[in-house]
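I'd like to ask you about the structure that follows.
Coming up: chain A.
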Amino acid sequence: MTDILQVDNLSLSFGGIRALNDVSFTASKGEITAIIGPNGAGKTSLFNSISGFYKPDSGRVVFEGADISRVAAHRRAEIGLARTFQNVALFRGMTVLDNIKLGGHGRLKSNALSAMWYLGSARREEMQLRSEIERDVIDFLEIDHIRNQPISGLAYGLQKRVELARALAMQPKILMLDEPVAGMNREETEDMARFILDIQEERGITVLLIEHDMGMVMDISSKVVVLNFGEVIGSGTPHDVRANPEVIRAYLGGGHDKVVPTLTEEAAT
Partner candidate 1 sequence: LHQGLGDYCEWRNTKGGIAGRKIKYIGEDSGYKMDQAMSVFKKIMGAHKPPVFYGDSTAWAKASAKEVSQMGSVLTCSPSFSSDLADPKNVPYYFMAGPTYAAMCEILLQYIARTSKGANKPAVAFVYSDTEFGRDPISAAKATAQKLGIPVVMEIVTKPGAVDVSSEVAKLRRAKPDFVIFHGYVLAPIPEFIKQMREAGMNTTPMGTIWSMDKTTVDAMGAAAEGWMGVLPYRYSYDTKDAPTMQIIKDYTAKARPQMQYVPTFYTNGWLVGMIFSEVIERCLKANKALTGPNMKAALESINDWDTGGLTGLLVSLKGHQIGSGRIYAYDAKSKLMEPASGWIKTA
Partner candidate 2 sequence: MRIRDFHQSYAHDEAIWQTPTSRLWLAALFIALLLFPFTANGYIVGLACVLGIHVIGAAGLNIMTGYTGLISLGHAAFMGVGCYTAAWLGQRGLPFYLTIPLGGLVAALLGLVVGIPSLRIKGLYLAVATLAMQFILVFVFREWESVTGGVRGVNVPNAELFGIELNNDFRMYYVIAFFAVLLLVGARNLFRTRIGRAFIAIRDKDISAEVLGINLFRYKLLAFAIGSFYAGVAGALLGYFYRAMTPEYFTLTLSIFYLAAVIVGGLGTMLGTILGAVFMTLVPELLRAVVSFIAQWAPRAVEVLSPMQEIVFGLLIVGFLVFEPHGLVEIWRRVRRFFHLWPFRA
């Protein structure tokens, strides 16, 4: 088990707010690592720092052994860091297919001139991208029926799936998912969880997962990192974390799952 991603002492503040304070953790290749913590703990900020959208005040991000702290955000996407967003960030002016194709942007090479005349190379690589996406992404995520639809009007759950498709089209090494099942019911959560597991198990892609659905987090991740007020207050296997009193006090509260305990017992009887 090698560490594909290593975050060293990241700190980040906005004005007076310290969003991240000396955060360090590692993610093992091919595993699912979950990041949990109360609202405003800095989880999304951590993703933003890893993907290069925020520039941390100090600390390093090491990817496959190389320090990428100074690498521009779009370059990080090209070298294999893909993500989805907490608030669905699909491009509403494009169809589902074009949104997904956008994920392949970094791998294409055509320049403005060849693009304007749609000449040989530009045309060929577009076609290649199209068949790649059809095979590896659209079929896999079962979204072939909405391929040519515009984004607006798609049900929320499908939008989340298209976002995932776009990230997959980037052929990432690390996939960062920011609350992929927020606002989904149990059944839809199960679907999404299955996709995530397939991505990890069948494709060997490393997954970083932010989620408040403890049922899912504790179930599918192999490692959990807990943030609170920008600091890591615990990490380890789901089992360890669930028992960590500080984590319970700061985050989990009385019920360990998103379940009101009295009911669980009653229902089970």
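Everything that follows uses one rule, which is that a residue touches a chain if its C-beta (ideal position, glycine included) is under 8 Å from a C-beta of that chain, and two chains touch if they have at least 3 such contacts; residues count from 1.
Selection rule, in plain terms: all candidates are chains of the complex that A comes from, given by their letters.
Keep in mind it's a predicted model, so treat the numbers as computed, not measured.
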Could you sort through 1 or 2 and say which touches chain A in this complex? 2
Note which residues of chain A are touching candidate 2 in the complex, please. 51-53, 72-74, 77-78, 82-83, 85, 89, 91-94, 98, 101-106, 108, 110-112, 115-118, 122, 126-127, 130-131, 134, 166, 170
